[in-house]
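Here's a structure for you.
Only a single protein chain was left out; the remaining protein chains are all shown in position.
After this line comes chain A, so read on.
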Amino acid sequence: MNQVSSPEKLAQLLEGSGYLADPGVATAAFLALRMRRPLFCEGEPGTGKTSLAVALAEALGMPLIRLQCHEGIDAAQALYEWDFPRQLLHLRALEAAEGGRLDVDTAEQSLYTERFLLARPLLRALKAAPCVLLIDEIDRADDEFEAFLLQLLDENVVTIPEYGEVRAEVPPLVILTSNRTREVHDALKRRCLYHWLEHPGLEREVAILRSRIPGIGERLAKQVTEAVQRLRAMELLKPPGVAEAIDWAQALAALGRDELDAESAAITLGAVLKYSEDLDRVRAQLDALLA
């Protein structure tokens, strides 16, 4: 972590783990590291929000802990849970050993120990820090959950009533991602650095394809990228992200094609478009796509 002295250095490190960061992303991640602030990433699906966290963990040699948010997620799923079946067994065993004369206080104390504590991602991250904590798609969680995150992001502490406080020695590097399905509360955003990710430019996307798919020809990578960027400009239900561009190039490579022509595009279009309406629309103007 200490060897990172500038955004450019970090970009180099990220490149080593296969993530080609533009100056914006590199500066964002650099500041998040240096200022010890969570980084809130928003952008269209497929612009590399989640993969940034994965690449950062790899580049910085830290473990990645991921919390996938969903509707109704609560503290038990995100933070910790007590292992009740094992606690019950333990209680029974104690009882048998004591011949039925169980001291309630001692028994209870022995139940709420680390042995029976199931750490969920957030608690694991505090214990494992330094690490990268990815809180993925925070916009899918309920807004109560955001309020629950505030203390954790502020102080890197959680309180477990029966057990005590768990504090991170070094704060984890937190990356939050959002697809903007709903507006995230300002209180949460205020604690974070904010970065809006765009689809990469032509050159960068070609470079991403080439670094992700070993052995892909320059020509094919360029053709796929140009076609994908044209697709993004069309009015589609689901414009392709970088992941779809990679899928497409991979599909073509798997079929042994080294060129994107009308025929190879037609049979592999399903790798890049995920709606039948989009497929119909693009098939109808395939020539314009490959022009």
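Heads up, the rule we're going with is that a residue touches a chain if its C-beta (ideal position, glycine included) is under 8 Å from a C-beta of that chain, and two chains touch if they have at least 3 such contacts; residues count from 1.
What we mean here is this: contacts and distances are computed from a predicted model.
So one subunit is absent here. Using its UniProt record, which name fits best from "2Fe-2S iron-sulfur cluster binding domain-containing protein", "Ribulose bisphosphate carboxylase small subunit", "VWFA domain-containing protein" or "Dihydroorotate dehydrogenase B (NAD(+)), electron transfer subunit"?
In UniProt, the chain that is not shown appears as "VWFA domain-containing protein".
Tell me which residue among A:118, A:157, A:237 or A:266 touches the hidden chain in the full complex.
A:237
Can you name the residues of chain A that touch the chain not displayed here?
Residues 6-7, 22-24, 27-28, 30-31, 34-35, 37, 42, 44, 70-74, 82, 84-85, 87-88, 91-92, 94-95, 102, 104, 107-108, 111, 139-140, 143, 179-183, 186, 189-190, 193-196, 198-199, 201, 232-233, 235, 237-238, 277 of chain A touch the chain absent from view.
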